[in-house]
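A single protein chain has been removed from this complex, and every other one stays in its place.
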Amino acid sequence: MGKGRVEAFTDGVVAIIITIMVLELKVPHGEDFSALLPLWPIFLSYVLSFIYVGIYWNNLHNMFHTVQRVDGRVLWANLHLLFWLSLMPATTAFMGENHFAPVPVAVYGVGLALCAFAYYVLVVELRHLHGADTTFAKAVGRDRKGKISLAIYIAGVLLTFVSQWIGVALYVAVAMIWFVPDKRFERLIEK
Amino acid sequence: MGKGRVEAFTDGVVAIIITIMVLELKVPHGEDFSALLPLWPIFLSYVLSFIYVGIYWNNLHNMFHTVQRVDGRVLWANLHLLFWLSLMPATTAFMGENHFAPVPVAVYGVGLALCAFAYYVLVVELRHLHGADTTFAKAVGRDRKGKISLAIYIAGVLLTFVSQWIGVALYVAVAMIWFVPDKRFERLIEK
Amino acid sequence: MGKGRVEAFTDGVVAIIITIMVLELKVPHGEDFSALLPLWPIFLSYVLSFIYVGIYWNNLHNMFHTVQRVDGRVLWANLHLLFWLSLMPATTAFMGENHFAPVPVAVYGVGLALCAFAYYVLVVELRHLHGADTTFAKAVGRDRKGKISLAIYIAGVLLTFVSQWIGVALYVAVAMIWFVPDKRFERLIEK
Partner (left out) sequence: MGKGRVEAFTDGVVAIIITIMVLELKVPHGEDFSALLPLWPIFLSYVLSFIYVGIYWNNLHNMFHTVQRVDGRVLWANLHLLFWLSLMPATTAFMGENHFAPVPVAVYGVGLALCAFAYYVLVVELRHLHGADTTFAKAVGRDRKGKISLAIYIAGVLLTFVSQWIGVALYVAVAMIWFVPDKRFERLIEK
């Protein structure tokens, strides 16, 4: 089964998710600067989520580059990831509109953790399909970065109940780790 | 007439449908867990519909793989299917926001039945275009699974007026039958 | 300049337009059949517009098949058409939500006329670019069907102020004329 249509479908869904988040940036009713002020927490959550969705797109882009084929299990693992990614506009708005209150920050982190978990499942399914000695399996390696991210998200969710700013700081930290596209795949692609 | 653009257009519409359903998951106004609680029926309907749209995408993906050409009738049969699929976000929200009340559950089932009927019409048109001895016609066979699904949807709609949970259970059952992508096409593709 | 990306972009915009109209089908607040009843005029306008957008997609699909190249003028003529097409969800909702009142029906017809006019401009630009002796120019011919449609839309808009049902009937009539994809291009493609 060809990977082309899966890549195109994934790109389509990710493009919609990243753009649909804008719709949450509702137009203020006033006509001066004070109308824009209440938007800043929503704007900041939107920036963070935009970077996260961009990171996922970059990593999926690089990963599918080394993928040779897909099967039904991979299709569903990919849809499973897209499901959690497509919830990000809702959790982003929840966090932004409630001005980074603890529960919304924790819910946002749970969303991030579920995306990371779904990405991990997708990697496992692809490794299972390709076998241990393939370019793909070598590129993925032990996926340490993915596992560390998941651990930080969970820490972020829990520490949010100490202070939500610890949670937000940890989510920003993971985004910064991943901001550079996944070197494991880049290294192989450049060979 | 090439099938490439029809596939791409279909994927685009399906990607939008699957993502647009998220928009119905409106952000709760409160900032603690109690604000999320009323969302659970909407969330569950969203999960079910996401799986259904995923199933249609998978089956269309596999079916178009064995398709050799399309004509005007196939284009319209495909658009007809996309029409009923694109109503799914509305019926999903109707069912979820009314907490699985009988009429919305029945309406949701009517929507599923119309999608199944439209899929059946598309298969008939494609079989008509390709002829009885082609790879396509052999892959489709007698389309028993499609006909059984349609019968279960209709049963689900009717039994909803005994108890809506019978309806929901039958819709979930059909989703589980189809969760594995259509083996008829997979078998042929893998040959 | 390649036509591939123009086709893909056009398909993307048309896919979004056709799906976004669904969003106007707002979920009724009640939970029984009486909640669905007020939706019927919106539903009917949605069906009509879905068929219209489908017709445009089919005709663009067939026309671009015989197109050999595009230039800046064609790009803008195409964007101009997409602009008026993308207003269709708004005019559709205006007509449906006001239960086919005269002014909304006339406005809907003005929208259709502007789409037809923009399609005509696109054909003129493409004919200008390709020259009189090309496959494209021969396929288009004198574009009588396009001109007749435009005339009927204008008649429909004017006669709406006698009775809006004459307007609606004329719009439905034009949709039926075009429902079969443009034979001029099909004939040539099949050669």
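In order of appearance the chains are A, B and C, and numbering begins at 1 in each one.
Definition applied: contacts are C-beta pairs under 8 Å (C-beta built on N, C-alpha and C of every residue); 3 or more make two chains touch, one makes a residue touch a chain.
Because the structure is predicted, anything quoted here is derived from the model rather than measured.
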| item | value |
| --- | --- |
| Interface partners of the hidden chain - shown chains only, full complex considered | A, C |
| Contact partner of the left-out chain, one of A:18, A:67, A:87 or A:159 | A:18 |
| Sites on subunit A contacted by the missing partner chain, in the whole complex | 7-8, 11-12, 14-16, 18-20, 22-23, 25-28, 30-33, 35-36, 47, 50, 54, 57-58, 61-62, 65, 179-181, 186, 189 |
| Sites on subunit C contacted by the missing partner chain, in the whole complex | 1-2, 5, 8-9, 12-13, 16-17, 20, 23-24, 72, 75-76, 79, 82-83, 86-87, 89-90, 93-94, 97-98, 101, 103-104, 107 |
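Here is the rule we go by: only the chains that are shown with their structure count from here on.
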| item | value |
| --- | --- |
| Chains in simultaneous contact with subunit B and subunit C | none |
| Approximate Å spacing (C-alpha centroids) for the pair subunit A, subunit B | 27 |
| Between subunit C and subunit A, distance of the C-alpha-averaged centres to the nearest whole Å | 38 |
| Junction residues of subunit C, two or more chains touched | none |
